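Sharing a structure with you now.
Only a single protein chain was left out; the remaining protein chains are all shown in position.
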Amino acid sequence: MADDGGMAAVIGKDGLEALITVLAGRGRTVVGPTVRDGAIVLSEISSGAELPYGWGVELEAGIYRLRAREDGAVFAHSAGPQSWKTFLHPPRERQWTADRGADGELMVTEDRTSPPSYAFLGVRPCDLRAIAIQDRVLTGGMYSDPAYRGRRERAFLVAAECTEPGATCFCVSMGTGPAVGPGYDLALTEVLDSDGHRFLVRIGSEEGESVLAELPRRPADAATRTAASERVADAADRMGRSMPLVDLRVLMRETLTAERWDDVAARCLTCGNCTMVCPTCFCTTTEDVTDLTGDHAERWRRWESCFDLDFSHLQAGPVRNSSRSRYRQWATHKLGTWYDQFDSSGCVGCGRCIVWCPVGIDITEEAHALNLEREAPQQEPGQGPS
Amino acid sequence: MTVVRHGFLGALSPGHRKRLATFGHDVSFPGGTRIFDEDGVADRFWIIRSGLVALDVHVPGRREAVLETLGEGDLLGWSWLFEPYRWHLGAQARSTVSAFEFDAERVRAACEEDPSFGLALTNCVAQVIARRLKSTRIRLLDLYGPSDAGES
């Protein structure tokens, strides 16, 4: 838990309710977790009553189940099927339109609709890091994506530290949680004990400070601070999964021809679910459409997955034809070559790809297996058991 | 005799090169000369010093189809080294060609007589054949040709 410089406060459930009202009052679209269709999804919310009080989740490879909690906790659930990229980097968006004038001249108009001003409530530390990673990809290079940047710059982030990791979580291995890192406007830590249901609130920005000032609150007391940090520290010890304790970037580079890829390819359906639920996967493709007159055209961008056969399409056909090569592309990009391209890991350890894989492929299990194969002594031909 | 760095003789030792040279003499072919024809007796071979030679195959109803061209430093002809010592392609000078011409029968006899010379020379010829096979395989890919698939 980061040093709060004595600015921390404690709010109750009424404070959380007020937070939603204050943010909405500032013209923000408040998005937070809510229960829908048997899952905790991210949706626009207008009151605290929509938050998942008393709901937890049971996670395993290929399994996601809601589970009622007796303690009434609101943030004691781990990652759901969506991530914040759905809002910051939407699945489908128009980039520009083009019109052909009477003289045949082309006029291109960039989409300049004013981006929504979001407030995200309950951003997990792993997901906060995922947002920072997408920032790097979409705005940190030579070219900055204007639409993403517009939404991102206006977004207000309320982080919620993780106190209840799932069985598929491995943020400790990836160094992203369960304590919150930088990048939030406000950070909450939920505490439930004999002193009541409350939230330690820390400030990460000037706007965060001014929002907090409008909430019913009291100064943070030592007991709440201690309880909060203990709960987060305790969560770190209850990670359901872990990565091998090696440099994953090197592991990926050195195992490109490992036999393990054949093993995982035999299970992988190349459905691309892992890429859709991954909070950092950013790949997109474009669609060009024209209206009936033929004089108005639009350029749309939509999510695409590296598991699609067309993804690596060249004139003669796809570069990555086999499912082996497509799973390997995804995993080695996420854990390895992302460093080369964007100076960090592309994996935050949220475990979504494990949960939402229809056949339960587990990226941590695959990394362990690759590491074992790499470490295994090379078998010399002709040497039987002696 | 000129030593061609990457040509046919590159891999021969100076001694073997000298020995081979004793079986050769200078020749020149005006452009258009048929140097040999398919199924002719392969009793000679050449190392090209300048000019271009086309290797061709006869296709009824068509003019000679050129399969490959050879130029400076290249070995022209290897059928002389293997039974039945008959050319499997034809060769025609595309321009004025100057070359060293070797008497195949004498070279073969020298190979028999001196196995180390024979091995070195066979090795050289094998390398030429391997290179031409490699090139032919790349051309078989028809890399620059149109493809069924296109960008979408």
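Every chain is named by a letter (A and B) in the order it is written, and numbering of its residues begins at 1.
Basically, a residue touches a chain if its C-beta (ideal position, glycine included) is under 8 Å from a C-beta of that chain, and two chains touch if they have at least 3 such contacts.
In this text, contacts and distances are computed from a predicted model.
Participant: Pick from "Toluene tolerance protein", "Peptide ABC transporter permease", "Roadblock/LAMTOR2 domain-containing protein" or "NAD(P)H-flavin reductase" the UniProt protein name of the chain that isn't shown here.
Facilitator: Of the names offered in "Toluene tolerance protein", "Peptide ABC transporter permease", "Roadblock/LAMTOR2 domain-containing protein" or "NAD(P)H-flavin reductase", the one UniProt assigns to the missing chain is "NAD(P)H-flavin reductase".
Participant: Any idea which of B:Ile35, B:Ala54, B:Leu81 or B:Cys124 touches the chain not displayed?
Facilitator: Missing-chain contact among the listed residues: B:Ala54.
Participant: Would you mind spotting which of A:Leu314, A:Val359 or A:Leu372 touches the chain that isn't drawn?
Facilitator: A:Leu314
Participant: Pick from A:Arg124, A:Arg260 or A:His333: which residue touches the chain that isn't shown?
Facilitator: That would be A:His333, which touches the missing chain.
Participant: Just name the one of A:Gln95, A:Ser205 or A:Ser229 that touches the chain not displayed here.
Facilitator: The one listed residue touching the chain not shown is A:Gln95.
Participant: In the complete complex, the non-displayed chain touches which residues of subunit A?
Facilitator: 95-96, 98, 100, 104-110, 137-138, 140-146, 256-257, 282-286, 288-290, 294, 297, 301, 304, 306, 311-315, 319-322, 324-325, 329, 332-333, 336-337, 340-343
Participant: Which parts of subunit B face the unshown chain closely enough to count as touching?
Facilitator: Residues 6-7, 52, 54, 63, 65-69, 71-74, 94-95, 131, 134-136, 138-139, 141-147, 149-152 of subunit B touch the chain absent from view.
Just so we're on the same page, only the chains that are shown with their structure count from here on.
Participant: For subunit A and subunit B, what's the span in angstrom between their mean Cα positions?
Facilitator: Roughly 64 Å separates the two chain centres.
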